[in-house]
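First the structure, then my questions, so here it is.
As you look at this complex, bear in mind that one protein chain is not there, while each of the others sits in place.
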Amino acid sequence: MAKVPVQFTLNGEEKAEFVDSGATLLKVVRDKLGDTSPKSGCNQGTCGACSVLVDGELRLSCLTLAETCEGAHIVTTGGLAKDGVLHPLQRAFMDEFAAQCGFCTPGMIMAAKALLDRTPDPSRDEVVEALSGNICRCTGYEPIIRAVLTAARANSQNAA
Amino acid sequence: MPLALKTYSTVAEAGSALKAADARYLGGGTLVVRAANEGDLSFSTYVRSTDPLLSAIMVEAGVVTVGAGVTMAAVARHPELTAIASAAKAVGGPAVRNMATVGGNLFAAAPYGDFAVALLALDATVHTTAGYLGIDEFLAGRDSSDAVVASVSFAVPAAGKFRFLKAARIKPKGVSIVSIAAVIETDAGGKVTSARIALGCMADRPIRAKGAEKALIGAMLTEDGVAKAVAAVGEGTSPITDAIASAWYRSEVLPVHFRRLLLA
Partner (left out) sequence: MKLAKSYFADQRKDDLKELGQGLQRSDVPGHVTGKTSYFADRHFPGMLYLKMVRSPHDHARIRKIDTSEAEKHPGVARVITHKDVPHNVYTILILIQVGPEDEQVLAEDKVRWKGEAVVAVLADSQRAAEEAAAKVKIDYEVLPAVLDIEEALKPGAPLVNEYHGQNYYMYDSGASRKVRFGDVEKGFAEADHILEQTYFSSPIEQAPTETTGCIVTPDGNDRFTCYTNTQAMFFTLDNTSIILQMPGHKLHMVGGTVGGGFGGKVDVTVEPIAILAAKLTGRPVSFIYSRHEEMQISSPRAAEKIVLKDGVMNDGRIVARQVWGYTDAGAYSRHSPYGAQKGAAHYPGPYTIPNVWVDTWCVYTNRTPSSAMRGFGVTIADFALEVQMDKLARLIGMDPLEFRFINAYRDGDMKAHRQETTGAALIECMQEASRLADWPVAEKYLQMSSYKGS
C-alpha cells in the first residue's frame, strides 16, 4: 500500500504524517492523529457527523481525501476549547440541552461554527439552512437551533 | 487493489491518466469517494487535476464559462450568476455544496444532479478533453465517457427567464422527488416564443420535456394557457423509484410542480 506524506495543521498544531494514498481525512484524523471528535455515521456524506473546517470551509471529512488537504488548516470540535475554556457554541449546546447521545454533536458544532464565523447574527432560517446537512436522531433539532442562536447572542454581547 | 490518488497539474494530463481501466476522476469527492467508501471495487485509482482553469468562472459578452471544479457554493455566491443561484443552492447541505462540483454534477445519477438539470435547460456546452459537446449529447453518452470535463459554458439568462424548482420531502435539504429547470422567453404580449425544459428524477439522468416545450410555444403563462404543456410534461419519462418516492408518485406530482413553476 503506497504511503504518501501529508502536512497540515490540526487545530493549530502542525502535523506531518505518512498516510495510505486514498485515505480519507476522517480516517487519518481519527486513526492516525487520535482526534476522534469527527464521527463516522454514514461514510457517504449524508449525516454530517464527520464535519470539519478545512481552511474555514465546512467539509465532510469522510469524503475528503487527506492528500488533498496538503498545507490546509483543519479545525475540529475536539480543538475548539482553548485552555479549558469552552467555545460559546459548546457552552450553548450544554445550556440548551442540545445533545442526547452526543454522536452528531461535534458535526453540528462545526456546521454552526462555519455559519457564525461568516454570519455572526444569523436568523433562525439561516441557522436551519446551516444545519441542514447534519442529522440528529435523538433530541430533535429545536434545542440545537436554539443553542446556535443563543451562542450568536452570547458572541454579540461579548463583542459589545 | 488498494486505492491511490494521482494528481496532475493539467486537465490534459489527467485526461490521459483517466484512460486507464481502473481510474475514476475525483472532483469534490461527494460521488466518487462515497462510491469507494461503499465498496465500489470498479476502480482503484483516483485521478485529479489541480489545473487553475478548473476552478475559474469567466463571464464574457453574456456567456459564462464555469470550470468543472467550481463548487456549488462558489456558483451560488458568484455575483454574476445570481439568476441560476437557486439551482446551485438546491444541491445538498452546506458541506456538500462546499465540495460538490459542476463537473461532478453532470455525472450524478438520479435522484442527485439537480444542477445538471439546470445546465440542460440552459443549453450548456460541455468542454471535455475529447472536445466540445452539447449537453443533450453529453448526458446521453456520459456512461461511456472517459474524458475529463474541463468546463461548461452557457448564456447567462436574463433575470426572470430562468426558473427552477426542486420538490423534496425534507426542507431545506432533501433528496429530490423531482427537479425542474426551464428557460422561457416571451414576446411583448406575454406569449411564449421559446422554451427549454429539463427534468430531474424522471429518468436515470436529466432529460428534456420536449412535448411540454412544444406545447408552450405561442401559449400564455396562465392557468388555461399552460394546460396543454402540463398535460404533456410526463411524455417520454421513466421516473426512478427509490426510498424517497416511487416512479408512480413522481409521475403523479410532476405535472403539479410543473404547473406551479410555470405560473410562479
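In order of appearance the chains are A and B, and numbering begins at 1 in each one.
Assume a residue touches a chain if its C-beta (ideal position, glycine included) is under 8 Å from a C-beta of that chain, and two chains touch if they have at least 3 such contacts.
Just so you know, these numbers come straight off a predicted model, no measurement behind them.
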Touching partners, among the displayed chains, of the absent chain: A, B
On chain A, residues whose C-beta touches the chain left out of the figure: 1, 20, 30-31, 35-44, 46-47, 49, 76-78, 80-81, 86, 89-91, 93-95, 97, 99-106, 109, 135-138
Missing-chain contacts mapped onto chain B: 1-3, 36, 38-39, 41
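The criterion applied here is as follows: only the chains that are shown with their structure count from here on.
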Between chain B and chain A, distance of the C-alpha-averaged centres to the nearest whole Å: 29
Residue ranges of chain A in contact with chain B within the complex: 1-2, 4, 20-24, 43-45, 48, 51, 57-60, 62-65, 67-68, 111, 114-115, 128-130, 132-134
Of chain B, residues touching chain A in the complex: 2-5, 7, 26, 28-30, 33-34, 36-38, 46, 48, 73, 92-96, 98-99, 172-173
